[in-house]
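Here's the structure we're looking at; comments come further down.
Removed from the display is one protein chain of the complex; every other protein chain stays in position.
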Amino acid sequence: MARTVDLNADMGEGFGPWKMGDDAALLGLVSSANIACGAHAGDWDVMAQTMGLAVTHDVGIGAHPGFADLQGFGRRRMNVPHGSLQNLVRYQLGAAIAIAGSVGGSVRHLKLHGALANMAAEDADMARACYDAALSVDPDLIVMVLSGTAQQNAVEEIGCRWAGEIFADRAYNDDATLVDRSLPGAVIHNPEEAGARIVDMVRAGAIITASGRHLPAAIDTVCLHGDTPSAVGIARAVRAALDDAGIGIARFAGRRG
Amino acid sequence: MARTVDLNADMGEGFGPWKMGDDAALLGLVSSANIACGAHAGDWDVMAQTMGLAVTHDVGIGAHPGFADLQGFGRRRMNVPHGSLQNLVRYQLGAAIAIAGSVGGSVRHLKLHGALANMAAEDADMARACYDAALSVDPDLIVMVLSGTAQQNAVEEIGCRWAGEIFADRAYNDDATLVDRSLPGAVIHNPEEAGARIVDMVRAGAIITASGRHLPAAIDTVCLHGDTPSAVGIARAVRAALDDAGIGIARFAGRRG
Amino acid sequence: MARTVDLNADMGEGFGPWKMGDDAALLGLVSSANIACGAHAGDWDVMAQTMGLAVTHDVGIGAHPGFADLQGFGRRRMNVPHGSLQNLVRYQLGAAIAIAGSVGGSVRHLKLHGALANMAAEDADMARACYDAALSVDPDLIVMVLSGTAQQNAVEEIGCRWAGEIFADRAYNDDATLVDRSLPGAVIHNPEEAGARIVDMVRAGAIITASGRHLPAAIDTVCLHGDTPSAVGIARAVRAALDDAGIGIARFAGRRG
Partner (left out) sequence: MARTVDLNADMGEGFGPWKMGDDAALLGLVSSANIACGAHAGDWDVMAQTMGLAVTHDVGIGAHPGFADLQGFGRRRMNVPHGSLQNLVRYQLGAAIAIAGSVGGSVRHLKLHGALANMAAEDADMARACYDAALSVDPDLIVMVLSGTAQQNAVEEIGCRWAGEIFADRAYNDDATLVDRSLPGAVIHNPEEAGARIVDMVRAGAIITASGRHLPAAIDTVCLHGDTPSAVGIARAVRAALDDAGIGIARFAGRRG
């Protein structure tokens, strides 16, 4: 059984005058932060401020690149050739590395955002293109993947360091995909329920689906959505439940291959 | 007398479907290229393509950050606090470093663009803020400054590596500022005239003003504007004139302090 | 003495996924709304939603154009030629007219935003360029101006319909300019104080400065800042104070010439 697990949340998703989520509260609860890199959210000032707070809270910094679509917050699928996706990833990662350094931190991991992540979860070639590009900038980067998806296939093929992620607040189908948001029970709003599920899954080393099946899975980190009103409440409940179960919160070390 | 001098031009100033200037021709003539970093021009694909060509031509790669103003091409003055300017510089430089690495190159120098450069040429504190930020990302970077301006004061104060720049196609006032574009003779359109002036100035180690005065100056590199129709013609003439005068074209080594 | 006065607030200042201010609450309190037009804030969806709510609340719709600077929220001064400013105003106003029509409303007034407004308050020629452009699109538009500034000079010169505006929460200098935000007392945070001041000024038909001087002024509308946390509280207090004083809230009719 795992003795520790990582908690992560998306952060730094403001832009210019606009705020999103309660980063300050979440930074006291998570061990890793995925920080937007300026294309779908997060300008250079927001990045510097958020990364500075992450350093203060000793939270691991991740680059969180997305499509260049501010209005759609990177959630609209776009057809972009792999070569261009690679440049997109390198550009945003390079910018994040420079900003992180200026606040005394460094970029430890990478997680794809929004539609880019969803498309890569279905298409290992696309995932691999993105990850290869990121690793060419920093071969020691830990790639955070959605457990059991094509993203995981890609990192296993590459043989890089990686960490598997599950969601605290989403129900799973029997094929390890997420239950569609339009269906009842797809999103878990009850913090205690979210906490109990996560403890069960971490103990089992498996995704437990809505129907009760256990799908063995790499569970290195648990995603807390940063942009929902209940994010802080769910984060607290998950932390408390893990604590009660004797499971510590710590940054993932990164699996290999 | 200088045995060699550097020739530089701004490049990679397209965006998405739009082209600007004849980068391919200029890359055969210059020894350093200042490459736009995505804020005023140049997206990640344009950057990768241009930097790849620079590597092929063995031309030194410079990051060329500007204000976040695509429509105005970074030529409109904006009031931005120093802390935000520093993030702007770090972000664009970090992105450039990552893209350069992916094409087998590296960022060797930094030059400010457009209104950002003009403002920094008048305000050493602002110049220093930008340069300090860039050097925090890479302390070995060579900062290209407009000779005799507040930009030069800033690098001298910092004590970093730097290179002084003069213009091939612009007339100078007696205080080393450029003759206003609205005045007759401000812009030199005749390639031969441009070539002869540059040879004279490099030999003299001085800016020669419109009135004929010699202002001793650090002349390490000569700027050829990349976005004018006559750029390639002037570049050829300057190269030829320098060649005739026994002055080679080579990347600046970088002065110190 | 005025029997009625208009209350206005800036609204529709979200963008994509980002919200700003409590438009729903303010729409129940004001009689006119200045709605961002997509350049400094407000995309087409935010505009349609906000204008639809304004129609529901029977609040007058104003176009609120600003500089094309999302990151800086239109608050950074930019040097833009008058001809280009005119195109900027026409573009944003035309877009606003089309969106307003689609929700059963229409654009009744125009107010400049942020740095564009501040620059026009100091420069009647610039104000006139912007207003002439707007009136060429719709000659019946009511132009909202900062009372006693160059904006007012411009509308008087043009001879168009206009309305004079004062601020509920800002102290005035003896020359009718605003006390600099960095000085103590510049911003009024106390809702009751804001309410009492506004009643005094509307009754007096004058701006009452921090030193107590009365500057006769066109007071047709009172601005409630929509993007501050205290906006709704100040709006309620101003309404209540006006109500107690027997002054109704109603849209400005528009002065002439």
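Letters A, B and C name the chains as they come in the text, with residue numbers starting at 1 for each one.
Note that in this section contacts are C-beta pairs under 8 Å (C-beta built on N, C-alpha and C of every residue); 3 or more make two chains touch, one makes a residue touch a chain.
None of these values were measured; they are calculated from a predicted model.
Enquirer: Which one touches the absent chain: A:Gly72, A:Gly105, A:Gly164 or A:Gly195?
Expert: The missing chain is touched by A:Gly72.
Enquirer: On chain C, where is the contact patch with the chain that was removed from view?
Expert: 38, 43-45, 47-48, 68, 83-84, 86-88, 90-99, 101-102, 133, 136-137
Enquirer: If the hidden chain were put back, which residues of chain A would touch it?
Expert: 68-69, 71-72, 76-80
Enquirer: Tell me, which residues in chain B touch the chain that this view leaves out?
Expert: 14-20, 41, 43, 70-73, 227
Simple rule for what comes next: only the chains that are shown with their structure count from here on.
Enquirer: Which contact partners do chain B and chain C have in common?
Expert: A
Enquirer: Taking each chain's centre as the mean of its CA atoms, how far is chain B from chain C in angstrom?
Expert: A distance of 43 Å separates the two centres.
Enquirer: Can you work out the whole-Å distance between the CA centroids of chain A and chain C?
Expert: 42
Enquirer: In chain A, which residues are in touch with two or more of the other chains?
Expert: Within chain A, no residue touches at least two other chains.
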